[in-house]
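Complex shown without one protein chain; remaining protein chains in place.
Moving on to chain A:
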Amino acid sequence: MSAAPAYSEDKGGSAGPGEPEYGHDPASGGIFSSDYKRHDDLKEMLDTNKDSLKLEAMKRIVAMIARGKNASDLFPAVVKNVACKNIEVKKLVYVYLVRYAEEQQDLALLSISTFQRGLKDPNQLIRASALRVLSSIRVPIIVPIMMLAIKEAASDMSPYVRKTAAHAIPKLYSLDSDQKDQLIEVIEKLLADKTTLVAGSVVMAFEEVCPERIDLIHKNYRKLCNLLIDVEEWGQVVIISMLTRYARTQFLSPTQNESLLEENPEKAFYGSEEDEAKGPGSEEAATAALPARKPYVMDPDHRLLLRNTKPLLQSRSAAVVMAVAQLYFHLAPKAEVGVIAKALVRLLRSHSEVQYVVLQNVATMSIKRRGMFEPYLKSFYIRSTDPTQIKILKLEVLTNLANETNIPTVLREFQTYIRSMDKDFVAATIQAIGRCATNIGRVRDTCLNGLVQLLSNRDELVVAESVVVIKKLLQMQPAQHGEIIKHLAKLTDNIQVPMARASILWLIGEYCEHVPKIAPDVLRKMAKSFTAEEDIVKLQVINLAAKLYLTNSKQTKLLTQYVLSLAKYDQNYDIRDRARFTRQLIVPSEQGGALSRHAKKLFLAPKPAPILESSFKDRDHFQLGSLSHLLNAKATGYQELPDWPEEAPDPSVRNVEVPEWTKCSNREKRKEKEKPFYSDSEGESGPTESADSEPESESESESKSSSGSGSGESSSESDNEEEDEEKGGGSESEQSEEEDEKKKKTKKKKASEGHREGSSSEEGSDSSSSSESEVTSESEEEQVEPASWRKKTPPGSKSAPVAKEISLLDLEDFTPPSVQPVSPPMVVSTSLAADLEGLTLTDSSLVPSLLSPVSSIGRQELLHRVAGEGLSVDYAFSRQPFSGDPHMVSLHIYFSNNSETPIKGLHVGTPKLPAGISIQEFPEIESLAPGESTTTVMGINFCDSTQAANFQLCTQTRQFYVSIQPPVGELMAPVFMSENEFKKEQGKLTGMNEITEKLTLPDTCRSDHMVVQKVTATANLGRVPCGTSDEYRFAGRTLTSGSLVLLTLDARAAGAAQLTVNSEKMVIGTMLVKDVIQALTQ
C-alpha cells in the first residue's frame, strides 16, 4: 500500500512526490487527460521488471475496478503479467482477467496457455486456482478447453481440485448449455465422491444444471445423508433443500394413515386443522383404502434423512436451521414437526434481516401448525425498538397464534401496541384485532367495543382503520349494533380518509333500516360535498342513494336524483357509468321495467360477511425458506416442491450394496435391520476424508472412542454396527470393490445353501458386513414356506458352482486387511501422516473383530401349519437391538397363511410368563390373505435365563399356545473392547466366575475363519482384537443385567484347545461353554 516512497525512488521522481495514493479516485483529478496519463504510467509500471512496481500498479487497477471505474484499456498491459512469479500480482491479474475477459475475448486468449500449464502443476493450490480462473473467463471459444479441464479435474487426486471442478460446472453450463449432457456425466461422477469437501459443491452444480435428474441421487442418497453433518454450512443448505425435493418424490406421505401411528394422541393436538383442511372426503377415502393397504411404516431412508438433519437445528448458521426447519415441515410426521419451533424462535434473536425472513416462514407455519409455536407466544411480543416491518410480521404471528385460551393476553398486548408512536404499526394492530374478533367469537363484542373507543382517537389514520375493521365486524351481526352505526354516521363530518368514509357510507346504506332517521340526513350531507369527494367515496354515495331510494323513496327521491345527475357529469367514467346504470335500475321508466322490479333484490341482497384471512394462508405451497415463498411469487429457477407420490417408487434404487434387493414388501423388517446400520452415533466426527486422507486412522480413533465411552451401555451394539458400516465403506479399500459384486451374488446362494444343510448359521464373521447379511435374511424371507422350496430347487444343479464360489469367498475373507496398502497420499499434512504411522500397527487385528455376525440363527418353527390350522409361524433371532427396549431380545416372527381363508386379527394374547420375563408384542396384524406371508418384530426380555417364554398367539377365532426358548448365546449382545480392556475385565472375573474346559478341535474347524464363525454363530458375541494368532477372544454383555461375558479360546498344537468363559452369571457361563464346545466339535 505504501509502496509509494519506494516507487518514487525508482522512478527518479518522474511521477513526482505529490503522487496521490492509489486509494484516491483517479477521476477526481478532474479532467480526462490526466486520467489517460495516469493509465500511461500504470502501463509503464506493469512493463517494468520490478515486482513491487507491478504490484503497486495492479493494486491501483483493482481499486479502480472496485469503484466501478473502467480499466479495460489496460488489458494488454495487464494480461502480459499473467505468468508473473509474484503470487499476489498473479492473483490481482486474475481478478482483472475475470472482470474484463468477456469484453476483450481475443486478448484474453493469450492467457489461456498459462492456465493450461497451471492445470498440470504438482501443487494442488495452483491446479485449483488455474481451473477457477479458466472457468471464470466467459469466452465461448474456450468451451472445449474448459470441458476437458473440468473432466480432468473431476478425477484429480486432491479433493480441493475436485471441489473446484464442481464449481466450474455451472460456470460452463451458463456459458454454453449445449454441454449439458457431458456435464451431467461429470456431475454423476462427482456425486459419487465420498469427501465432504466436494459434496456441497457438486449438489450445487446438480441444482443448477440438472435438477430434474433426480435419478442421479438414488445411489448417493444415503451417503449424502450420512455425510451431511460434516459438510460445511453452505453445502448443508443446498443439500438439505435438494433432499427435501428428493424425499417428496420417493417416499410416501407420513401423514397418510396417520391414525395407525403411535403418535396418535399428539396428532390431534398439532394437526387438527390440516385434517379438516383435507376435507372429510379424502379422509374417508383413506380409511376405505385402509384394509387393502398395509399400515404406513416410514421408509427407513426417510427416517434416516430426518434423523441425520435433526442435529443441524443446533447449527450457528441461520440458513442451515431454516433449511432443516423447512425439511421437517414438509417431510416429517406431524408429531415430530414440533422440534423446529424452538430453533426458529432462537433465530429471532439474530440480525433483523434474519428475523424478517424467519418471521415470514413462522407466519406461514403458524397457520398450519398453530400448536407448535403456542408455547413461544411471548417471544413474539413486540418491542418499540423493532423496525416496523418486523413489528408487522410479529403481529401476524401473534394473530395466527391467538385462540380461545390466550386471547385475553394477546388482546392486552394489542392494547399497548395501539398506543405506539408508529402509526403504520397501529393500523396493522387494528387489523389484527379485527381478525382475532372474527376468528374467536367469544371476544367479538369486546373487540368491537375497543374499536369503537378508538373512534375517538386523535389520529385520523387510527380512526379510519378502525372504521374499516368495524365495518367488517358489523357485517357479521348488524342487528344489534344500531348504536355503533349511528356513532359512525356522526363521524362522517370529521373523518377525511376516503376508505373510512366509503366504509361508513356503505354501512349506512346496507343497514339503513336500522337507522331510518339518520340515513337520509347523511345522504343530504354527502350530496352537498359530492363534487369534492374522492372517487371511492362517490361510488358509495351513489350506492347509498340507490339503497335509500328503494327503501325510503319518499324522503330521498329528490336527493337521489340530484346525486345521480351530479354523477352523470363526473370526470371519472366509472362514476358516470355507475350513475347511468343505477338510474336505469331503480327509476322505473316507461319501457321495460323488468329490471327495476327486481331492483330491491339486486341492491339489498343479503351479503355474506367477509372472511378476514391471513395473507400467509396457502403460502406453504411454496417450499418454505425459499425466495419464492418470501415473495409469494415464483422466482426464476424455482423448483416446485412435488406432491407426495401415491405409491412409493421402488426403494431399492437407493440401495448401493445389494443390487438385487428388490423385494420391498417387508419394509418393517428392513427398517429394523437398517437402524443400526446408519446409527447416528458418532455423528459429528464421522469419517469424512476417507478417500483422501486417512481412512484407517479415522475409524480407528472412532472405535477407540466408542469402546471407551460406550462400555457398559446397552447401546454398544449400535456402535458396533456403525463401525461395521464404516469399515465396509472406508477401509475395505476400492481394490476389492470389483470383487464385491461377485461376493454378493455368492452370498445369496451361500445363504440358501446354508439352509439346505440345516445348519443353524452360515454367515462368516470376518467380512460379512451387515449389508450382506441382509441378503441372507432377504432370501430367507423369499422362502416363506420352508418345505416347498426344497422341491423347487433342482437337486444338484447348483451345488457345484456354489461350492466353488464358497471357496473363492473364503479366500477373500481371509485376506488380512493389513495387507491393504495404507499409503498416505502426498497431500496429507505431516501431522496426519504421523498419526497414520502409529495406527496401522493395531489395525490388522481390529478389522475382523469389528465385523460381527448380524443374523446367524436360522428360522425355527413356532407353530406348525398343521397345528395352526393353516397358519404357520416361524421365528428367528435377529440379533439386532430391539428398538423399544434395549434389554429385549429382538425376534423376527414370520407368519404365513397356508389355509384357504384369510386369517384375521393376529395378535399376542395375554401371556403367562415366569417372573421377570416380559414381552413386547408385535402390532396386531389385521388380516393375512390366503397364501400370503408377513413378518413382524417382537421383543422378549428373557431376564438372562433360558426359561421359555410361553404366550398365546390369537387369531379372531383361535388361540394357539406357543413357547420360545432362547439358546443361551442369544441372551447377549456383542461388546467391543480393546485387548487391554479385555484383559483388565478378565482379571476381575476369576475364581468362581471363570469356567474352563478343554477340547479338541476337529480338522474341519481349525482355520481362523471356521472358529470365529462357529463361535459367533453360537453366541452373539463380538470379537476382540488379539495379538497372538492362535488365541480368539470374544466379548459380550447379557441383555438384561448387562454383565460381561468374556470368552477366550486358546488353540494349541494338533487341535487341542482350551475354552475359558468369564462371566458374573455363572449359569450362563456354564451353558455357554457347553454350547460352544458342542458347536466347535461337531
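The rule we apply is simple: contacts are C-beta pairs under 8 Å (C-beta built on N, C-alpha and C of every residue); 3 or more make two chains touch, one makes a residue touch a chain; residues count from 1.
One rule holds for everything that comes next: contacts and distances are computed from a predicted model.
Looking at the choices "Peptidase S26 domain-containing protein", "AP-3 complex subunit mu-2", "Elongin-C" or "RAB guanine nucleotide exchange factor (GEF) 1", the name in the UniProt record of the chain not drawn here is "AP-3 complex subunit mu-2".
Contact with the chain not shown here comes from a single listed residue; of A:N49, A:T385, A:T405 or A:N494, that residue is A:T385.
Only one residue in the set A:S136, A:S890 or A:T1018 touches the chain that does not appear here, and it is A:S136.
Here one chain is not drawn; of A:S352, A:N449 or A:T1000, the residue touching it is A:S352. The missing chain, though absent from the display, is touched by one residue of A:Q639, A:S652, A:Q860 or A:S1043; that residue is A:Q639. Interface residues of chain A with the unshown chain, by the touch rule above, are 1-3, 5-6, 23, 51-52, 55, 59, 62-63, 65-68, 86-88, 91-92, 94-95, 99, 102, 123-125, 128, 132, 135-136, 138, 158-160, 164, 167-168, 170-171, 174, 197, 201, 204, 208, 229-230, 232-234, 237, 241, 311, 314-319, 321-323, 342-343, 345-346, 349, 351-354, 356-358, 378-379, 381, 383-385, 387-389, 413, 416, 419-421, 457-459, 625-628, 630-631, 633, 635-639, 680-685, 688-689, 692-693, 698, 827, 829, 831-832.
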